[in-house]
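Of the protein chains in this complex, all but one are displayed in their positions.
As written, the chains take the letters A, B, C and D, and residue 1 is the first residue of each chain.
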Amino acid sequence: MTLALDLLLAGAILVVAAWTVAARDGFAACFGFVATGLLLALAWVRLGSVDVALTEAAIGAGIGGVLLLNAAARLRGQETVDPGDVARPWQARGIAALCTAVAVALAAVLLALPVPAPGLAPAAAAALPPTGLGNPVTATLMTWRALDTLLEAVVVLLAVIGVWSLAPDAAWGGRPGPQVPPAEGPLALLARVLPPIGLVIGLHIVWAGADGPGGKFQGGAILAAMWVLAWMAGLVRPPPVGSRRLVLALVAGPAVFLMVGLAGLALAGSFLALPAGFSKPVILAIEAPLTLSIATGLALLLLGPPARAA
Amino acid sequence: MTAPYALLAAALVGLGLHGVLAHAEPLRRLLAFNLLGSGVFLVFGVVARRGAAAGLEADPVPQAIVITGLVVAFAATTLAVALLLRLHGGDPPQD
Amino acid sequence: MAEALLAAAFLALATVAAGLVRVLRGPAPADRMMAAQLLGTGGIAALLLLAAGSGGWAILDAALALAVLAAFASVAFVQAASGRSR
Amino acid sequence: MSVLADGFTLLCVGAGLVFLLAGTVGLLRFPDAASRLHALTKADGLGLGLIVLGLLPQAAGLLGALKLMAIWGLVLLAGATVGPMIARHATGGSGR
Partner (left out) sequence: MEATPAGSSLVVLAVMLPVAAATLAPLLGARGAQRAIVLGLLPASLAVAAAIAAAVLRTGAAIPVHVGGWAPPLGIAFRADGLSAAFLLTSALVMGATAIFAGRTGLGAAAGTGRAPLAFWTLLPALWAGVNLAFVANDLFSVFIALELLTFGAIPLVCLDGSRETLAAALRYLMFALLGSVLWLLGVALLHGTYGVLDLVLLRGAVRPDAATILAAVLMTVGLLAKAALFPLHLWLPAAHAGAPAAVSAVLSALVVKAAFFLLVRLWFGTLPALLTPALAGLLAALGAAAILVGGVMALRQARLKLLVAYSTVAQLGYLLLMWPLVLGTGPEGTGAWLGGVLQAVSHALAKAAMFLAAGLIAVALGHDRVAALGPAGRAVPIGVLAFALAGLSLMGIPPSGGFTAKWLLLRAAIETGQWWWALVVVGGGLLTGGYLYRVLSSAIGGDGEATASVPLAPQAVALGLAMLSVLLGLLPLYSFGLVQIGRPGMAP
């Protein structure tokens, strides 16, 4: 039964993905992309990675899909194609041959990976209890590979600054994103009802991440989506770019993380070393501002640069 | 057990790479790049699942890598979309 | 019991796969929106059955996240699509 | 007791699947957008509702049951919002 399930799932993903690449219309292709993401979330559950399934649902298919669909809608076929970018027939054949070769080689290699599989699961399971955390993925992100997570949070901040830098000069200082008039009807209703529920669920997922699937990236994405929903209905407005409040919310997470890291260097002799026995409270203290920064960052990335001056 | 997903991952990488190289429209390239990314993440997923041991359903390190990678991919996509809209978007839709 | 629930998950997934034909064929944006809606529901159903079948109730949190985001995403889609058709 | 619960689960899940399938068939076969939408929103919400109902006896504890109910509620909410929006869009309304 499970094999049939896996085959059906993998087959469906492949068909939708192929269609996404081949579709004629960019907007339609975005629908295909979202469907792929949704099915991929199921695939991640089947692969025993519920944390990743959550992330894929929240970020890959969820806010990522919305971002691409909005882009497709706003471009409305206005993209001009650089003639140098259009593949000539012989090039197209070459590309197809190359990609087929890569896929075949990759498939062969993946099916022949060593047995028993090497990996870090035993090491992680052994190192888990002293951290006080129950979820090995969160432990990986917050203790032994905390550096990656810290730099990741910085990358989100950099992306926001980068996206803002693409504003027209005249619009600098304005509020991020296009202008939205207040909505009426069903959208206005949903934008009032859903965000409070989403807030609870998002925070629950951040909190649950210590011991089960979840964490700040996934929960933060949900919080960001809820805020954007309220924004779409014209209920909330982002502060102008560069405003103190907004920048503080963006910087708080990585800044606190950095300070904890440097405190580890000063006190325990190693950057990001957490005090023995207190690692869980310290991790939670990092995660709170980090969630705020990630949610703010993701929401601002989804909105894009300011389109007009304040 | 992981074989269907291993084959799927390889196919997604091939498909995505093809889209990135063969498409001329930037938005389609971006979509294809995201599919390529999904394929690569799925390779990590297969690796993680194969590495299940010591009572863990999957090796947590590749899982953490994918979570980080998904966030990076989203951020990169927003940057590309902002560039695209600035280049080709004209005015944002006025409702 | 677990086997039966996994079979049910398979059927839910098969339903989703069939619904995908609408996403792919369209032709009107409204059809795609409806299909995306069905996809969300069917996907959540499959996820719930998977959770029950494998005893991994932690999966429920993923389904919860999916449900919140499906609502958000479908609204965003309809907005984007109707902005486009005008 | 357990046999009874399992039987209830199977019955409800089976019925739920039938409704989901009906929604899909409607989506694929009905001639016009309005009837497709009608078939979809009804069958969809009901199908998932039955599955949730069926899984309730299997759920671990009150929190699990609450989450299941919340999931169903969210799907109903999304359907209730998006349905009219799609309908307006399909019938050529201004969308707002």
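The rule is simple: contacts are C-beta pairs under 8 Å (C-beta built on N, C-alpha and C of every residue); 3 or more make two chains touch, one makes a residue touch a chain.
Model, not experiment: these values are computed from the prediction.
K.L.:
Sort by label and list the shown chains the missing chain touches.
P.N.:
Computed over the complete complex, the missing chain touches A, B.
K.L.:
Hey, which of B:Leu7, B:Ala22, B:Ala52 or B:Leu84 is the one touching the hidden chain?
P.N.:
B:Leu84
K.L.:
In the full complex, which of B:Ala11, B:Leu31 or B:Ile65 touches the chain missing from this view?
P.N.:
Reading the full complex, the residue touching the unseen chain is B:Ile65.
K.L.:
If the hidden chain were put back, which residues of chain B would touch it?
P.N.:
Missing-chain contacts on chain B: residues 13, 20, 26, 29, 33, 36-37, 40, 43-44, 46-47, 50-51, 59, 61-62, 65, 68-69, 72, 75-76, 79-80, 83-84, 86-87.
K.L.:
Mind pulling the chain A residues that touch the left-out chain?
P.N.:
So the residues of chain A touching the missing chain come out as 82, 105-106, 108-110, 112-114, 117-120, 123-124, 127, 143-148, 150-152, 154-155, 157-159, 161-169, 172, 242, 247-248, 250-251, 254-255, 258, 261-262, 264-265, 268-274.
Everything that follows uses one rule, which is that only the chains that are shown with their structure count from here on.
K.L.:
Going by the touch criterion at the top, tell me which pair is linked by more C-beta contacts: A-C or A-B.
P.N.:
The comparison resolves to A-B.
K.L.:
How big is the gap, in whole Å, between where the Cα atoms of chain A centre and where those of chain C centre?
P.N.:
One centre to the other, that is 20 Å.
K.L.:
Using the average of all C-alpha atoms in each chain as its centre, how far is it in Å between chain A and chain D?
P.N.:
That gives a centre separation of 28 Å.
K.L.:
Can you tell me which residues of chain A touch two or more of the remaining chains?
P.N.:
9, 46, 63, 72-74, 187, 190, 194, 197, 201
K.L.:
Which residues belonging to chain D are in contact with no fewer than two other chains?
P.N.:
Residues 70, 74, 77-78, 81-82, 85, 96 of chain D touch two or more partner chains.
K.L.:
Applying the document's contact rule, which stretches of chain C touch chain A when the two form their complex?
P.N.:
3, 6-7, 9-10, 13-14, 16-17, 20, 23-24, 26, 29, 32, 35-36, 39-40, 43, 46-47, 50, 56, 58-59, 61-62, 64-66, 68-69, 71-73, 75-77, 79-81, 83-84
K.L.:
Over in the complex, which chain A residues touch chain B? Could you list them?
P.N.:
Contacts found on chain A: 3, 6-7, 9-10, 13-14, 17-18, 20-21, 26, 29-30, 33, 36-37, 40, 43-44, 46-49, 51-52, 55-56, 59-60, 63-64, 67-68, 71-75, 78-82, 85-87, 92, 95-96, 98-100, 102-104, 106-107, 110-111, 113, 117-122, 124-126, 136-137, 139-141, 145, 148-149, 152, 155-156, 159, 162-163, 166, 168, 178-181, 215, 217, 298, 301-302, 304-305, 307.
K.L.:
What residues on chain A touch chain D, complex-wise?
P.N.:
The contact residues of chain A facing chain D are 183-187, 189-190, 193-194, 197, 201.
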